[in-house]
Each structure stands twice: as structure tokens, then as C-alpha cells.
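The complex appears here without one of its protein chains, the remainder shown in place.
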Amino acid sequence: MNEHRLPEPYGLHLDRTRPLSCTFEGVRVQGYAGDTLMSALLSTGQHLVSRSFKYHRPRGPITMAGLDANTYVQNGTEPNALADRILLAEGLVANAQNVSGSLKGDRDRWIQHVSKFLPVGFYYKAFYKPKGIWGFWEKIIRAKAGLGKVDQSTPHSYHDKAYLFADVTVIGGGPAGLSAALEAAEAGCEVVLVDDQPLLGGSLNSGRDSETGGGDKRVTEGERLRKALAEQPKVTILTDARCTGWFSDNWLSIVCGRRLYKLRAGQVVLATGALEQPMVFRNNDLPGIMTGTAVQRCLRLWAVKPGRRAIVATCNAQGYAAALDLADAGTEVAAIVDLNPEPYDCPERRAAQARGLRILPGHTVWEARADGSKNRLGSATLRGLNAAGEADGAEERIECDVLAVSIGFTPLAQLLCHAGGRLIYNEALAGLKVDHVPEGAFVAGAVNGAYDLDTVLAEGRHAGWAAAQAAGFKDRKSPGKPQKTAERVNHPWPIFPHPEGKDFVDIDEDQTVADIHNAIADGFEHLELMKRYTTVGMGPSQGRTSALNAVRITARANGGSPAGYTVTTQRPPFVPESFGHLAGRAFDPERLTAMHERHLELGAQMMPAGLWWRPGYYGPERERAEAIRAEAEAVRRNVGLIDVSTLGGIDVRGPDAREFMQRLYTFNYLKQPVGKSRYLLLCEETGTISDDGVGCCFADDHFYVTATTGGADGVYRSMLRWNAEWNLDVDIANVTAAYAGVNIAGPNSRKVLETLESDLDFSAEGFPYLAVREGTLEGIPVRAMRVGFVGELGFELHCPAGQGEALWDLLMKAGAAQGIRPFGVEAQRLLRLEKGHIIIGQDTDGLTTPDEASMAWAVGRKKPFFLGQRAILVREREGTDRKLTGFTLPMRAPLPEECNLVIRDGEIAGRVTSASQAVGVEAIIGLAYVHPKDAEPGTTFKIKLSNGSMVEATAAAIPFYDPENKRQEL
Amino acid sequence: MKIMTCPLNGPRNIQEFQCGGPVKAMPGAQDSDTAWADYVFLDENPRGFVREWWCHLPSSYWFIAERDTATDAILKTYPASELFAPEKTVGGSQ
Partner (left out) sequence: MANSVSPNDFKRRSFVAKRLVEAGARFEEVAGAAAAMAFSDDGAEEKAALEGCGLADLSPLPRFGIKGRGGPEWLAGQGVAIPETVNTALRQEDGSLAARLSPSEILVLGDLRGGERCGALYTSWARARMDDPSAARGYALRRDDSHAWFRLTGANAPEVFAKLCAVDLRPHRFPALSVAQTSVARSSAIVIREDLAADVVGYHLLIDSASARYLWDCLIDAMAEFDGKAVGLRILRQQNAG
């Protein structure tokens, strides 16, 4: 066994029967199952694991709890993985980040020596002049500063999401959390317990018991609670899981493995504990300097001796406990530096004294120095403190390779703050205290300021009971509220600014005491402003190890006390979430028509239309233009078939159906004959066109209404919304998905239909233009309507969706002799443009009135009311500065694109909404918004093309093709 | 994520709902253009109590919700029929 590894019973997490090896920075590292990468490195005596963000200073672990950013490494393809969380696995390959050359001899470590030329705000001040110069500096700075690198060749991995539910959720599996979970479970609640470590227990696993001296009582209690919880059938335990956010109505995000859980909790008990804080002195970031609790975790969880010779700096029982633990493990404790002038009185201090450990009351660490390798703590200079707490006393330098710091804690209440809780600096406690707990939340244990084990356990039980009560499980008797609660463990000013700096407040961001002072001198005296100016608290650990000291320094620099200061706003995520978790298994619904497979078999290029997929055209992409043209020509000269299933379909049925139509749409429907269809134009109350379609009157009390593909759901909802107010006697049913539909169009369409067995008479007399009929086609029930969207003889046939594919097959087969050709959305757009039919949303925008779109004909003037009526009238009266007009260009002119601007007297007058080379006429045709004076057919106006050149277009009457509409009425 | 209680379907994630804007009384045909412009274009957007239309999307069910915009609390939800008694009238058609 190597000198850094301790024998059993040290190493609660380790399975010593399973040795493992991994590679860090190209060097093989041995460890055991249960080790983290960091504990395995420590077991080789190596603390150095990273280089700092800005100055490339050597860094080692501080918390050993995955809560500081010093342990960020590149784990295979995963950047920014925490070495004290990565479980060792055979063959794992990890590397240091932000290093040029090697971790041990980083070539960029010179940067720290010019740090005095890199004051706070340096980038803002130095690199913005002359204008544009930032682009030059940015590349250099980004290469030198930063964290992990994204490996763009990373293979995709499967991440997913799941919902979880609980009456009570407990976050944190330490003594408070375990007893809260057990109490709530015993009250009958469904409980989810979330802990970020692989083994439940928290400080029960790593702490020292103040009475027995070892960890015995804690270990026993941990075992008892784990066993009791395991026997509870309604408890779900998530270990190695991180709660990253606490949102409205107790909605929690939890990252566990490759899954993101979204947990809805009735009540939440927060038992996340507290995090020990660094002390501020010169070179307080050297590898080997860590918190007292981190030292204890090293010893008890992973059986790692963090060093040979230690100094402990403290002001509380925790520090003395860490010193005793070090001594027990065989580390020489050279000195215990107690910041209190009178040493802190507690059983641990008395035990230390009895063991003859050297205690220096009223002293501090003034400066740390590196050893010969420059990468590890080598010695510490101590100084006596004066009555004002300033380090101006006698100096003593002591060699050591580990420095344990226990000068106070900060509650890990970030999640509570997400939910509306508040942390406020409490002078009596000399630290941050949970000040407000929102409804549905409970706090227990160290996060609530309790450190004594019995108090923590009692708080946990009480919080679990109270949460169960609030969740409606009221039968259980209260376990009693603990008398003692918060105790003072913090030193009010563990900050010893050094004239030569490197006294880091924010270790993530390499920010020192002077940086905060400079920010305040620059006028950023408010905590939120100071944070943004200096970036203190903005690094990956989000202020967990810096906020407390930053509050103290800021308050003092502002000439006041930190009392009443709150921390800067806490936002999710509490710890980083990977993109995989956020992006993994996203749901993107898509809708397919009944004929979808047929389109694919015919080689269609599918295009999205809202959630739907529709055939754009049939044929290879390289033949796009030819395919569209050929499809359009087939409709003009012969017969084509298009899938129109995506059109919205709404049945409006009931005695008030006509009245409902009358109020909703702009036209007149009271006298629309049964068996006929009529154009529908829907406006918003603002008078803006919002949708269009066709209303088929199948009976006095039955209208079958179509809506645009993208507008159907909105129109349906709008109908329901208005009728919830009007209470007309109608039923409104969205039958969009219930009906598949095709449009068979072209001069030969009738011929094709007439070959089929049907009770419908498709002749010109039997089925005139705009007629609608219900019948069957070869046994398939259809709603048939003669429509003219593409401007040829055509029938739209809507049938039950389950038979849509059969209908398509039937028509394709029946039309084969005629040479029927399927056509897609692109050809349809061209054909309708030739007829001057607008597409809502393409030829209209969020302001278009019927008047502007030249659709005043579709507005019923004498109706008492319809949606948008008054606004239409007012807007008409006020006039408009644009009109939608048809235009033409010669066939060989350049083709304008949609949204090319119409220019009049050097000003923008409008834009092109549709443009295409026509098939039915010899010209380029289009629709555009122009100045009303330019809308008169024959007037010319200018279009600015995408390449900047101008082309002259001529306003034209629509329809461009078959202006007398003879062909559709054949 | 907030929970809203649908009068038809019970408590659901707010994701299942869409807000349809404030409940407003539509002016009549006799009312001025100004009154109509106010109705169509201007919403109060108050800090505090609002009464709004909400739709539970999976069931397409419209109802009324009363909220406090200052605290983001949903105070009450109830069927639209409690506000709009079944009758065949509408502001503009009178």
C-alpha cells in the first residue's frame, strides 16, 4: 500500500477488491472502484489538477464535493467534468484543461506575473479602442483564458427526460435529509430523496463525532437511516443526482445519469447542508490548501492522506475535528492557527490540547508559499492578530504540504433562492442565513444554520413531519421542534489582504481583494454591479466559495457592516447541466397525411407546412424547376392530383350554424343555398385578415368549413372561444385529421371521375361550379366540392382519413389512362398565383386589411356584425398607403424574390409577396404591395432585386390566367 | 412550471394551456370609434388582479381564470358560462 492510502476502515466508498487504473495527462493512475478521479490522483500524492482560468495558476481541489471549479478536467470528449465527481472507471482517459504544454509546466503561467497590469475592467478599458480592435484581441484572449474544449467529433449519446412525482421531495441525503425523508415516509408520503453523492449519508459518512472521537456514532446512524429508508416502499432514492433548479409550484429539475427528471413535488425539504468557505490570504489558492471538511472527506470516504505535514486554520470545532482526524491518520499537525484571541472552546479543542497539538490562538495564515515544484503548497507564514483583527504581529514560517481551512460555512441555499427564498447576512452568526422560506418549502440542518448532529437530526425529523402535514398526511404526532437552532461557526473577517496581492476572493475567476476595491473605486459599489464588473461569483461555482467574502469586503469598502446584505440573484442551474440533458430526446410532433407513403414512393420532395409534411414536387432535387413546371402544365392541359388533407376541416352544426358563420366570417351566409360553397374570409378584431377557406353548406344546420393548413387549429380554437361568449346553439368539431382530401384538377378531371362507380353525377349540369355534394366513390364516402383554386375544372374530394390512401390509389389508377400526374405544393402555388388567389400569411401580413388585399368584395357591407367589422370600416375610412396588386415582367427579366422591396421616389413603398414564371401565360407574374396610385393596371413601379439592381414591373389586373374564369366553370 | 387548475380537467402544467387575453366587454354598434379602438387595441395590463380567457389545449376547453400579475398567483378558475349566460346576443348586433 502506498504512503498516501490509509488502511481500512478508512475509505467508505472504496471497494479494495476491485483495483482500477486510468490515465490523467498521459500518466497511469491506480485506484479502486469507488474512487473519483481526484481521490485517485490524491492517492498518488498529486493535488495539482488544473490551471486557473485567467492566470494559469496551479490548482488543486478545495471542497472534494464537486462544488469548486478547480477540479474541472476534460474527461474523454466531455469538457468541464469535475474530477471529484468522475467515478473511476477502467481505461478512463482524462486531461487538464486550459493548459499550454503540460499541466505541470504550463507555458502560460507567466501571465500571473503581469497580473498587476491586468486590473479589473482591463478588457473593457484596454481593448475597445480603436474601434474594431476587439476582434483582434478577442482571438488571443480566448485562446489564453477559458475552460474545456468542445470536441466537435463527439459521438451523439442518448439522453432522455422523465417526469417524477412525490408528495414530499427531500434534497440532500445527509443526516437532516435522511431523517426528514424517513419521517415523511413513515407519515405515509410518497418520498423522493435526491443526493449528489454515490452513497447516502453526507457528513455522517465523513464527519468526526465530537463525543466518541472517531466517526462511529455517525457511521452507525448513517447505516440505521439508510436501512430504514430502504425498507420504506414509497421512497424513491436518486443518488449521484443533482437538483439543478427549483421552479414554480415545486417543479424540480434533476440530472441523474443521462436522464433529466422533471419532478413535481407537493412539498420540498431542503437539506443541502452548508459549504465550508475559503480564507483570504496571499496564495490561498495553492494546491494543498483545502477546507477542513474536504480533508475529512479525503480521509473517511477515499482513505487518502492529503499530506505529510499540515497546518489547520480555524475558528470553530470543525477545524479542531479536522486537525484530530489528520493526526489520527498519521499526518503531522504542525500547528492549529485559531483566529480567535481566546481559542474556541469545544470538546475537539480540548482533545487537541490533550494530544499536545500546538495551538496558536489569535493568529492567522498571512501567506502561503509554493514548494520547489511551484505546483504545491510548501510552507505557510503565520502572523499574530491585533485587537482589530489585523495581521500585524510576529511572523513565523512553517513548512507544510497541506493547509486545512475551517473558518466558517455558507448555507447551500441556492435552490431555495430559485424558489423565492432569501439569504441575508446575519451579524450574530457572522454569515449568511436563510431569511425567508417560501410556501411548500422546508429547510433543515446545516443549510438552516444547525451543525450539532443531534440538532441536525431533530431538525430533519421535524421538517419531514411538517412537510408530510402540509402534504395532507396529518395522522402522525410531531417529533418535536428542536430547541437549539443556528449556532455561530463563522469568523466575521477571515480576510487578510496582502500588499502584494494574490489574495483570491473568487478562485474560479482569479479575482482578488484589490479587484473588488478597484471596482468600488470605479463606482460599482452595489453588490450586483461589483459582481458584473469584476466577475466575482460569475464563474462555474457561481459564488458558492466567494459570495460570503465578497459581501464582507464590499460592505466594509462601502464603509458599512454586511448586516442585511443579501447575495446576488441566484438562478438555475445550481450546477452546470450538459447540453445533452437539455437537448436529449426532445419531442417534435409531426403530422402525416394518409397518403404520405404514396408520395414517398412517387419520389416526392417533402416540405414542412406547420407540423405537416407535404409534397413540394415529385422528382429529384436537381430537376426541381422542370418538375414544378411539368406538374403545373399537367393541371393546365390534362389532369393532376394533389393531396390537400392538411387543409383544416371544421364541422359547424346546429340550429344557429348560419348565425354563427355570419358573426365569424366577413361574407354573407344567411342565404347561402344548401349544396353550395362560398368563400370565407376571417379577420381579427383589428380588421386584419387572419385566415380564409371555403364554407360548404350541406344542410341548413350544417356548414363544413375549411381553413388553411397552418391556421386550422387557431381558427377552431377561436370559434370555440367566441361561442363560449355567444352561446349560440351550434356544435363545433375539428375534423381536420378525420378527413383526408385530394383535389383532382385539370380539363380531364371529370373524365377520370366518370370512370368510377359513384352515386354522384359529375357532369357540368349535375355538379356545377361551387356545388358541394355528399356521396360515395367506389364505396368510399366522400364530401365532394367543385372549387377553383388552381383555375381549372376541379373537384375536391374529402373522405374519412382511414380510407385516404385507398382514395389516392383509386384515382391514380383510374387516371392512369389519361396520364394523371400528382402535383405538389410548389406547382399549386404557381397555379393559384396565375389566378391571383392570395395565400394568407404569404401575401398578407399582420396588418393586411381586406381592402389592401383587394378583397373588399368578400366583406358583407350590410351585416349587423362580424368579427373585425368596425375596425375594417374605420381603417377603410382612414385610408391606406399600400395595395396588393398583380404585376408582370417580361419572360426574360430577372425573377424577383419574395420580400424584394418596391421602391417609389427613393423610399420603400411595399414588397413582393409572390413571384414566378408563369405556365399559363407568357410572363413573369407576381403579387406585390405598392403605393395605391401604382396599383392601377398598366402603371409601372420599381422593384429592388436581391443583388441591388432595379427592375421595372407593370401593375396588372388579376387573374393573369383565364381572366373570365371560364376554365374552372367548364 | 406553474400549475393551473382547469375547471374540466383539474390541475395541469401551465404548458397545457394558452392564454386568450383579458375578458373585455365588446362595445356596441352605437359606440364611438374611440371606444372601439380602446377595445380592440388597448389592454390595461394592470399590476394586480386580471380576469382572463384561458384554453386547455388538449381538450380545447375555454374557461376564465383570475390571476394576480404582481404575485403570479392564480386566484380562481371557473367555466365561462358563469360569466356569459346562454343568450343569443352580441355587442355589435344589437
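Letters are used for the chains, namely A and B, taken in the order the chains are written, and counting of residues starts over at 1 for each.
The definition used in the following text is that contacts are C-beta pairs under 8 Å (C-beta built on N, C-alpha and C of every residue); 3 or more make two chains touch, one makes a residue touch a chain.
What you see is a predicted model, and the numbers here were worked out from it, not measured in a lab.
> Among A:78, A:435 or A:805, which residue is in touch with the absent chain?
A:805
> Among A:33, A:733, A:756 or A:839, choose the residue that contacts the chain missing from this document, as touch is defined above.
If we include the chain that is not displayed, A:733 is the one touching it.
> Can you name the residues of chain B that touch the chain not displayed here?
8-10, 12-13, 15-16, 56-59, 61
> Of the residues in chain A, which ones touch the absent chain?
Residues of chain A in touch with the missing chain: 160-165, 262, 264, 585, 587-594, 596-597, 611-612, 645, 651, 653-655, 699-701, 729, 731, 733, 735-739, 779-780, 800-803, 805-806.
Here is the rule we go by: only the chains that are shown with their structure count from here on.
> Please work out the Cα centroid separation of chain A and chain B, and write it as a whole number of Å.
29
> For the complex, give me every residue of chain B touching chain A.
1-3, 18, 20, 27, 29, 33, 36-37, 39-41, 53, 55, 60, 62, 72, 80-81, 84-88, 90-93
> Can you list the residues on chain A that touch chain B in the complex?
247-249, 251, 262, 264, 656, 659, 663, 685-686, 716-717, 720-721, 724-728, 734, 864-866, 869-871, 874
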